[in-house]
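Showing subunit A:
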Amino acid sequence: MITAITLIPLIAALGAFLQPGRDGRLARAWALGGSLASLALTLKLAWSFITVGGGVQFVERHEWIPSLGIQYFVGVDGLNFLLLLLAAIIAPVSVLASWDVQDKKSIYFPLLSLEFTGLFGAFTALNFYHWFLYFELSLVPVFFLIKFFGGERRDEAAMKFFLFTVLGSVAMLLGFQLLYLKTGTFDFLALAGLASTGNLPAMVGPLYGWIFLAVLLGLWVKTPLVPFHIWQPEAYTQAPTAVSILLSALLSKLGVYGFLRLILPIFPEAFKAHSVFLLTITAATILLGAFAAMRQNDLKKLLTYSSLNHVGYCLLGICAVGATRTGLNVDAQTPALQGAILQMFSHGLTVAGLFYLVGRLEARTGSRYLTDFGGLRAVTPRFATLFTILTFSSIGLPFLAGFASEFPIFYGSYGLAPVFTLAAIPALLTTAIFLLTMLQRVFTGPLVEKWKSIPDLSLVEWITAGPLIVLIVWVGVTPGYWLRASSEVVDYILKNYR
Partner candidate 1 sequence: MNYSILLTALLPELFVVLSLFAALGVDYGLLRHHPLPTRSRIAASIACIGLVVGIAVIIGQMLWFAPRSLGQDQIVLTSLTLGAKALLFGLATIVCILSADQAPNTHVSEYYALILLSTLGAGFLVCTENLLLIFVALELVSLSLYALTAFNKSSRASAEAGLKYFTFGAVSSAFLLFGLSYFYGVVQTLNLHDATLAITSLEAIPPLLRVAILLILVGLGFKVAMAPFHFWVPDVYQSAPTPVAAWIASGSKVAGFFVLIKILQPVAITSSTKAIWMGGVALGAALSLLIGNLGALRQSNLKRLLAYSAVGHAGYMLIGVLSGTVEGMAAVLFYVSIYALANLGAFGVINLVSDRNGLTADIQDIAGCWKRSPLLALLTAVFFLSLAGIPPLAGFIGKFYLFFSAIEAQPTIAKWYEGAYWLVGLALIMSAVSLYYYLRVLKVSFVNDPVDTPAPIRVTNAEWICLGLLALLVLIGGMFPDPIIHFIRCSLAG
Partner candidate 2 sequence: MLPLFTVILSFVGALAVGLTPPERLRTIRWTALITALLGLITAAFATLQYHIADGGYQSVVSLPWVTSLGIQFKSGVDGISLSLLLLTGLIAFCGVLFSWDIEHRANEFFAFFLALIGGVYGVFLSLDLVMLFVFYEIAIVPKYFLIAIWGSTRREYAAMKLVIYSFTSSSLIFFSLLALYFGAGLNTFDLTRLTTEAHYSQTFQIVVFPIVFIGFAVLAGMWPFHTWAPTGHVAAPTAASMLLAGVVMKLGAYGCLRVAIGLLPLGAQHWAQWIAVIAVINILYGALIALVQSDFKFVIGYSSVSHMGFVLLGLATLNTTGLNGAVLQMFSHGVIGALLFALVGGSIYRRTHTRQLADFDRLIDRMPTIAWLFIVAGLASMGMPGFSGFVAELHVLIGAWQQPLFSVWILVVAGLGIIVTFAYTLIKIHEAFFRRSATANDPAHPLPEKYPPLTCPETVALVVLIAAALGVGLYPKPLIELINSGLAPLVAALATGAVTP
């Protein structure tokens, strides 16, 4: 089932690429069809997903490269369930967000579909080998999408994006090779099992710390955290809308997911030892994201920095777990981690929606600059409403997804690492300030003359953004329901941190 979900977009990509006559319309149809098929399968999977007591489900395991003991091993558990779902939801959204791409459709849509394969694969792989395969695969289409369809500085942006990520990947690759050497397996779950016995550092020996750092470096760049975020603003802003959506909603989650899947279960000792350092970096990321966002005029850049800031919250929750010290509130670990997992989901939904709407705005007006806008609520009320809901979710208003996930994070991390949590508080306020300022600049005030006749939401836009809004509200209203998916796996991970 998971293999099917992963490979359907690949087939769609091939179909879109090889279709006779190079008719763009067909390419679009292939991509949409592929992503919807994957979504349907994912929903079917989600329907039968057992939230508590199911362990790793929908497992497929086959012998692959016996000389290195590599197996094809995919499965879904509480860690990646929401991410798989998120990816499946965002995939059609990004196709729809590209609905009016006119140029070179027979390149655009195959690349987009290929990207879905990479993401589905990376979220479900449980063996390093093909996890890495998909992890790298997910870079390629983005690189070329930016290179072909990006803004003016696309070449630099694409190159920077690729090379930075590869730098991290190579470090991670070398680290995992060493880990394989000492343990004889590339299997994430087997490695986690070894780590939970506490024998791993002894098995690995003096290089344990280096391996940890190598893996960390890969995720550090991918997520990204300061100071390796410098590839991010250009990539996000130069990319076409759909790619910005994918980058912010899914690719950044790949990094965070890496922390949850690789760092926490496999390197508990090293993670604990470095948690203060990591918290410092995280706090810096959160603050930098928030304050940098304040100074932006370009809407996309603003969202980029805000995304940096919000992904930072995920890591705050995660790293706080590592910082658990005796005497602090151990019970706070669960909400911190669960919150982080849910935050990935809700931030993915929110930021995808925001980028989508900014993209639509740009399509209508040709501009993304705050200073160009004003009073749009008057001409596009429905657009403004959706935009506002998404922004509120991003700010963290109760009953919306942002709050549902950020609250547990802050609750948990305050219990575990109060100093850093307090340090991050100004960011919360700043976020609120710049997001509200954005709303105000764009939608209120005197209407700028030249935007007088821009249309309100179209049907396609409703179809695209509507489900996101529904989900955001759903998550916001019933957070417990969504948090429950990760409870079992969080318990398992936290065994090493009690």
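Quick note on the criterion: contacts are C-beta pairs under 8 Å (C-beta built on N, C-alpha and C of every residue); 3 or more make two chains touch, one makes a residue touch a chain; residues count from 1.
A quick word on the picks: all candidates are chains of the complex that A comes from, given by their letters.
These figures come from a predicted structure and were not determined experimentally.
**Student:** Which candidate touches subunit A in this complex: 1 or 2?
**Tutor:** 2
**Student:** What residues of subunit A sit close enough to touch candidate 2 in their complex?
**Tutor:** 63-68, 107, 129-130, 132-137, 140, 143-144, 147-148, 155, 159, 162-163, 166-167, 170-171, 173-174, 177-178, 180-181, 207, 210
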